[in-house]
Structures are given as C-alpha cells and as structure tokens.
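Every protein chain of the complex appears in place save one, which is left out.
Up next is chain A:
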Amino acid sequence: MTTRIGVVTFPGSLDDHDARRAVRLAGGEPVALWHRDRDLKQVDAVVLPGGFSYGDYLRCGAIARFSPVMESVVEQARGGMPVLGICNGFQVLCESHLLPGALTRNDHLHFICRDQRLKVENAGTAWTSDYAEGQEITVPLKNGEGGFVADERTLDELEAEGRVVFRYLGSNPNGSRRDIAGITNAAGNVVGLMPHPEHAVEPLTGPTTDGLGFFTSVLKKLVQA
C-alpha cells in the first residue's frame, strides 16, 4: 500500500498542485484536503503548501489557523504525525503555535524570487532524514514576508536544541534572524521553512532536484513506522 500524504488547499493556496506533484514523484500518494473539511482522509502526513491563504488578510496565515482542517492537523501533529509547512504553510504553523516565532515583511520590502542555497542543519527530522547534516542544497525561494523572527531566548533555545533545520547560505534574502530558513518542533515531526522544496523536484522545471529529499525522507519514515 502506498503512503498517503495530504496536501491542504486553503482559498488562496497556490503551490498545492506542486506539492502533490512532488509527493507523487517521490513515490507517495497525494491526497487533496479541503480547508473546510475536518476529515484528514486517513493520511499519514500533511503538507501545508505555499500561497496566500485567505489573501494574507489580517496577517499571513492568521486566518488559515482557524480553518476546520487545521483543528485536525494541529491535533494529529501533537500526536506525532509528520507535518511540513512550506512558505505560507510555515506561516500557518507559526500562527497555530505548532512552531515558535513569526514571519515578517522582508527587510528590503520587496518580494524576492531566486534560487537559494541552504545548509541542512538537522538531518534528524521526519522531513530531512535523506539529507546529510551540513549538506548544501539549492531550492527556489519566493516570498514577500519571509523574515523569521523570535525573541532571543527562543532563538537560543532553537539553536541549543538543534531545532534550526535550515540556514540560508550567501546573502540573507529577507532579514531572517540568524539566517534561519526553517525550524522544527521538539519532536521533529513538524517542520516549517520559507524556501520551496516542491519546486526543485524535476531537472526540467527546477534549478535542481534537491527538494525531492523532503518527500522521500517522510515516505521512508512512514514505511518504517
């Protein structure tokens, strides 16, 4: 039986189709989940995709947090189900308090789309086990509000507990504190990052295929479980 990975569509989600394609190319079965639906359709993991859920009204991710589907996602995530939040999905995870901190307007005030080098700092999470610690990967980055911020104590804790999963290499694209591109929760099942691994899964359309590892990592973990 193939592993089922849900991809949530909120109104305003944009990269949901791409996330489903990435799941499929990694060998999983993508399952479309709808924001109004509490039913997670017995998926084994969930991806919250990029986009502008609810038009980014109020604050990025702030309204999505209250959607029916998120009640189930939060509950399952606390029970250990792997959840990946990409870009807007990362913002939703922070708003839902599954991850600490917040994402703010890029320090240069422009939207930025570029191929971004990242360093894998933690290869022990549900979504990064196929990478090596210290490995460099390149995936697209595209955001207007990607500056990761948290108070100093939280940042120190994240560092001390090895919960910084990715750091930007080269020039910091958005003013993120300590060059942080992605983090995980204490259990390592919930990961959020601003860059877009789902756009780096085919040589034809991506700068690399470095993003595929996210999806193969979680599929391996779920098969082992």
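Going forward, a residue touches a chain if its C-beta (ideal position, glycine included) is under 8 Å from a C-beta of that chain, and two chains touch if they have at least 3 such contacts; residues count from 1.
The working rule: contacts and distances are computed from a predicted model.
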Can you tell which of "Citrate lyase acyl carrier protein", "Glutathione transport system permease protein GsiD", "Electron transfer flavoprotein subunit beta" or "Phosphoribosylformylglycinamidine synthase subunit PurL" UniProt lists for the chain that's not drawn?
-> "Phosphoribosylformylglycinamidine synthase subunit PurL"
Against the chain that's been left off, what residues of chain A make contact? List them.
-> 11-12, 14-15, 17-18, 21, 50-52, 54-57, 110-114, 140, 142, 144, 196, 198-199, 201-202, 204-206
